[in-house]
Structure formats: structure tokens, C-alpha cells
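All protein chains of the complex are present and in place, except for one that has been dropped.
Chain nomenclature is as follows: A and B, assigned in order of appearance, with residue numbering initiated at 1 for each chain independently.
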Amino acid sequence: MMSIFMELTPLQLTFYFAALLAIVASLKVVTGKNTVHALLYLVVSLLAVAVCFYLMGAPFAAGLEVIVYAGAILVLFVFAIMMFGLGQDETLHAPSVNGRVDGSKVNKFNLWFGPFLLALLLLTELVYAINSGEIQAKLTSNTIDAKQVGILLYGPYLLAVEIASFLLLAGLIGGYHFAKPEGVGLDRKKDIGEHG
Amino acid sequence: MNDTMIPLMTETVLAFLPFYPLISFLLLIGFGKCLSWRVAASLSIGAMVLSALSSLFVVTQLSVDVPVITSHLWTWFSLSLTEGANQTTASININFYLDGLSAVMISVVSGIGLLIHVFAAAYMKEDENFSRFMAYMNLFIVAMLILVLADNLVLLYLGWEGVGLCSFLLIGFWYQEKENVLAARKAFIVTRVGDTAMAIGLFMLFKELGQLTIVDITQSAQTLWITGDDKAYWIALLLLGGAVGKSAQLPLQTWLPDAMAGPTPVSALIHAATMVTAGVYLIARMNGIFLLAPEVMNYVAWLGAATLLLAGVAALAQSDIKRVLAYSTMSQIGYMMLSLGAGAFSAGVFHLMTHAFFKALLFLTAGAIILALHHQQNLFKMGGLLKRLPFETALFAVGLVCLMALPGSSGFFSKEAIIAQLWSSNTAGPLLWYCAIFGALLTSIYSCRLFFLAFMGESRFEQNLQPSSSKLLKISLIALAALSLVGGMFANIIDMSLTQVFPLVARSTKSEPNWLHTIAIATPFVGIIFSWFYFSSYRSKGSAGLNQNNFSESTSGIANFCRQGLGFDCLYHWLLVKPYCSLAKLNRRDIFDQLIMLNAWYVVLCHDVLKSGQTGKLRWYAAAIGLVTFLLLLVLSVGALSTEAS
Partner (left out) sequence: MIAIPLSHILILASILFVIGFIGVITRKNTLFILMSLEVMLNAVGVAFIGAGSAWQQADGQVMFILILTLAAAEVALGLALLIQMQHRFKSLDIDLLSKLKG
């Protein structure tokens, strides 16, 4: 085992290390008690995955991961938590009696055992499926750069892009509507009614 | 042309004979509510008159040259029995068969039936369900006529069941009272036991002999079986079971006293004159089978004797006038069974006829008395009716004279005919003769007790009497009294017509003692003298106190035991009714229903299991998705494994 390990090139080693980091960070996200800490762990995980992407020969994807995923989506998370005070339960919370959102009881064994078992089963299954598939493919050193991705995006996947924009529009409108506080639209209606 | 016309006409008349009351029944049931008393009464009595006239006509056509008249109506169905290579087919037809025996029966049924209908029209006049009553009575007559005219056993069974049904309907006529309905139910169930035995006997007959027409059965039985054959024994025993149920003999006699809950004309018609004689008719009709099974004839005789004595003893302890008459009927039918068992078929049938006359007379007169006393039936509350109701007393006395078989009455001729043939019969014997004599003694004792309690002594009934002044009532009663008195004269005619029906039964050659007849004639008088002194308290002036505590019905243990039918009711209750009811209680939730509900329970269980998966919690659903994914992958990988392996 150690000999295989020694045969790896530094870049491969980096890949495995980044993968390990991603896994550990994800575990900390899932078992975290503090919301903001968990978010930051998530950011770490995403960054580690970006490293993996780069080492897999997909620099464009790595860049997107950092900029869009970690840089926009998770920042949105952080903004929402900060602005609407969504994370407060976890930090100040004392153990509650009827088991409502309870930060301190997060690490109970009973809580984790069943899901852990299920996840383990699923994982075993997946790994087995992957291994038995005899995938011989190995990644080569060729990178697939942004230009190639762009050609595809503007070519065969044009419609997909348009549909993705629809999705974003829907998300935008939905987000605006749902996040609206109560009573905001009513004044407008009253205005319209008065004026005619 | 006359020669061919008359038989054809006779056949047609015979064919229509039972159906006049049927039409009347349908009309009365259909339109009963709108018909007035007059219309309903004339409809039902008119149908009976037509039937009576037809039977009279048909009976007179019978002669030595024409011993049998048959009439084919239509073919009901065919039965076939395949045994190996043989296939026997019997076709069951609606045929009527008239010979001497049927002639006697239809005369009794339609004649007495007519008189009782007339009485009933007057008796039930005030009842609001008059049309329904007369309809049921007519239906009964239809069923009874079909029973006695049937030429095959299936049609007989139809009539048999029909009379059972009408008995149920009529006993429970006043169905608003619970006891009446219970009595009707008891009658139906007890006779059903007998009917089942008879049905099994019919099945066996068909299996053994391949046919169900009575004439053919008798012929093939005599050719195929020797006397004492096993099959004949069992079939005769089963038919005896049926007869015992319908005729209220031991052991199925418990229903008859309770059946007195019905109106008095019902008791007269069904439970004195006709239905209870159906058993006697069955045995007489199937004499071919019975003669082939001498042990069964012995059983018949012993059953008859036992019932005779049991009923006589029970009648001594009764306080209800109708129950005394019911036990008396039971006892007299015991006589008929005794005579059939001894091989004296004609004597038994003759006694059937005379019994029908005087028992109907007794019942109807009792009905008239009960009506006059505002529906009071307890003997200990009657008394001194000799002075207050002379007409009814005289009629009742005529009836009792015939019952006790005093010389000159019709009962005398028939009973002596029976007793005379007992001593030297092969299947009866001296012991049964002694039983019959003792039974005659008991008959006279209880008859005298009844007479003294009800008619003599001081009057214990304080209210005013209301004797019925209906002419119809009086006419029917007088007709019956006349028939009871002169019925003895029919003996010769009956004998003649019956000898052609019944084969001659061999008698033993023992010599009979000379004193047989003398003792038989003297017995009723001995009984009268005994009761004159023993029951003197009942007929004396001091009997007014009888309904006080001192002289009321004896409440001693033996008296109670006898009054309740010698414990048979109690026995059956504890032996049969209670276990059955407790079993039914045990099965109250009905195990078969529960088994079927098992299906529903299982479905509900599955539903509950599935419902518990609908927690409404998001995480649960997500976990479910994960689980299913796992299972799917499992299936796929196992499939991949197996294809790899193979």
C-alpha cells in the first residue's frame, strides 16, 4: 500500500489530499451546530472540490465552482442568514424539551444511527457498482478549456442554456414573491382602487 | 259413450279436487283487506263445498270393478340414477291416485274440513285478520288433499311440508303474542326432525328401488326384498321417524300441547282431525314396506302403546281444557299407531275417521264454551256449565261418549275393532293388549274428570256468560255430533273399500281367551264408576271452593311432572336446546364471518402499515427515496451478477 502511495506523482497526491479535505469538510458541514461555521466549512469543501476539478483537467469548471458556487451561492446563504436572523437558534439555543430545533442534541447516537446505516449501505452499493463496472478509463493530462465548453454551449446545448435562463427567471420571481414581507402588495392595490 | 265419458269426467273432477281451495287462498291473500266478512267467508266455504262435493262424487265412482282411479296432471321432473352401467330414470309426475284409503282420507278431510270452516267463519268473525285466517285454512286443505292423493312420494312430501307450513302459520296466527310464535316455532322444528328422517328414507328408497311411485315401490320391494331385509328395516324406520314427528308420538310429541296456542278451529282441524293423522296415513300407505320389516311394525306398536299411556297419564293432571284434549288426541293417535303396528290397517284407518268426527266435535264445542266464558280456558275456573250452557254440554257429552268408546257410539266400533286384533297379531301380542285396555281405562278416567270439572258441580265462573247465537256455529256442531253418533254405521262400507287396499296380514294361530271382548267392553264403565267416586269432590256442591287454595289443581311433585308432559319438555330443553343455544352464544361473533373478515382485517393491516409511512416529514421521505435507490441498485447488481455468472 505504501509503495503504491510512493509511486504517485505530487499532482496525484494533491488530488487525493484535496479529495480528503473535501470529505472532511463536508462531514463537518453535516454535523455542525453553528450555522455560520457550517457554511464556512461548506465553502472549504467547495474550494477543495475546485482544486480537484483543476487537477482533473477542467479549469473552467474549477473557476466556475469558485466564482459561482462558493462565491455567489454560498454568499447568498450567508447574506440571508445574516439579514433575517435565521441562524440564531443554533448559537444561543439551550436544549429544548420537546425536541424542537435543538443544536445540542445534534450528535446523539440514536439520531445518527439509522441514517448512517442507510448511507453506509448506499455507499457500499455504489462503490460495488462502480468497481464491478470495470471502468478502465483513466484521466489523461489533456485539459478541456473554456473554449471547448463555450463551443458546446453555443452549439448543441443552446436550448439548454435558454431553458436554464428560464429557470433562473422563475427562481428570481419566486424568490422575490416568497421573501416578501406581509402586506407589502396590499397598499398598491388600495392605491389602484382609489385612483380608479 | 256413457262408459267412456264417466271415467273421463271422474278423472277431471279428481284432478281439480284440491285446487278449489287453492284459488280461494290466492284470492283471499291477494284481496283480503278489501273483502268483507261475508265475501271472505262465502269464498272460503264455497271452495270447501266444491271440494267436498267433488270428493263425494269421486268416492262414489269407486267400486269393486274400479278399485283405483288415477288422474295425470303433468310431469314435474325426471330423476335419473346412474350406477355403473345401469341408469334408472324415474319421472316424478303430478298424479292423483284414488283408492279406498285415499277415499276415506279425502272424505274426512273435505267433509270435516267443510264443517270446521263453517264453524271458523262464525268463531273468527270479530277478528280483524279474518281473510288471512280463512286463506291459511284453505291452503292447509289444499296441502292435505295433495298429501293424501299423491301417487308418488315426492308429491306426498310436498303435501307433507305444506301442512307443516300451514300448521306453523296457523298456530302462530295471533303473532303479536310471543308465546304463540314460540309454540309455532317449536311445532315446526320438532316436526322438521321427523321430516328430515323421512327425506332420508325417500333418498334411500330411490337409491335402492329406483322409483318413487308408491304402487311401483310396493311391487318392486316385494319382488326384490325378502321379509326382514335390512334395507326394508332401515327405510321403514326412517319413514316411521317422519310419521312420529307429524303425528306427535313419542319421542317427538312435545309440540302438540303447546300448539293449543292457536285458535280453536285450528286445533280442531289440524291437530285433531287431519294433520296429525298424516303420519298414520303414511304408514298405512307404505304398508308394503312396513310388512317387509316386522321388527319396525313391532316398534310402531310399542311406540303407539307408550304414547297412549303417557298421554293418558298427562291428561289426568292438566288444568287447561284444550290441553286435556290435546293429550287425548296424542293418546288416540297412539291407538291408531298401535293398530297399524299390529297389522290391523283397516281398523286403524277406521279409527282415524271416527276420531276425526268426535275430536273435532270436542274441540269445536270447547271453542264455543271458551268463547262464551270470555276466553277462559282453566278448568278450575269453570263448573256447573250443565245448567248454564245446556246445548254445549250435550254436544260435549256426545263427544266424550265416543271418546270413551261406550257401546253404540262410532268410537266404540273403531276402538273395539282395534283391540280385538291385538291379541293374536304377530307383531303385537297380549302385552300390548293389556296396554290398550289400561289406556282405555285412562281415557275414561280423564274424560270423566274433564266432564265433572267443567260441567258439573258448582259454578266457579262469576261473570255473565255470552253463548254464541250464531246459526253457523250450531249447525256445524250438530252435524259433527250426528256423524259421531252414527259413524259406526259406516264400518261395513269402509271395511269393504279398505280390504282392496291392504293385504291380508297373517295372524298367529294362538287361541284367544273368551273374556277378551267382555273386558274390552266393560273397561270404560269401570273407569266411569271409579271416577264417579274418586272425583266426587269435583262434581259435588262443595266444588265452588275449587278455585281457592284448598281444592285447586294439585301442586304435588307428581302432578306437576305429569302436567308438564312427563318431563319430556324439560328433558329436551336440557339435552338439546340448552347446548345448542350455548353453542350459538359461543359462536355469537360467527366464526365463519370472522374468517371472511380476516380478509378485510388483512387489508386494513396493510393499509395501516402503509399509512405509517405517511408521516408528513420531509426527512422521512428523503430517507425512503434513499432506501428505494439502494434496493434498486441491489436488484440491478444482483441481476448483473447472475448474467455474469451464467
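In this text, contacts are C-beta pairs under 8 Å (C-beta built on N, C-alpha and C of every residue); 3 or more make two chains touch, one makes a residue touch a chain.
Owing to the predicted nature of the structure, the values given are computational and were not obtained by experimental measurement.
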Q) The complex has one chain that is not drawn here; which of the drawn chains does it touch? A) A, B
Q: Write the list of subunit A residues that the hidden chain touches.
A: 9, 11-12, 15, 19, 22-23, 26-27, 29-30, 32, 35, 38-39, 42, 45-46, 49, 52-53, 55-58, 60-61, 64-65, 68-69, 72-74, 76-77, 80-81, 84-87, 89-90, 100-102, 106, 111-112, 115-116, 118-120, 122-123, 126-127, 130-131, 133, 135, 137-142, 144, 148-149, 151-153, 157, 160, 164, 167-168, 170-172, 174-179, 181-182
Q. When the complex is taken as a whole, what residues of subunit B touch the one chain not shown?
A. 611, 614-620, 622-623, 626
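We take it that only the chains that are shown with their structure count from here on.
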Q: Would you kindly tell me how far, in whole Å, the mean C-alpha position of subunit B lies from that of subunit A?
A: 96
Q: Please give the residue numbers of subunit B that touch subunit A in the complex, ascending.
A: 623, 626-627, 629-630, 633-634, 636-637, 640
Q) Quick one: in the complex, what on subunit A touches subunit B? A) 114-115, 118-119, 121-122, 125-126, 128-129, 132
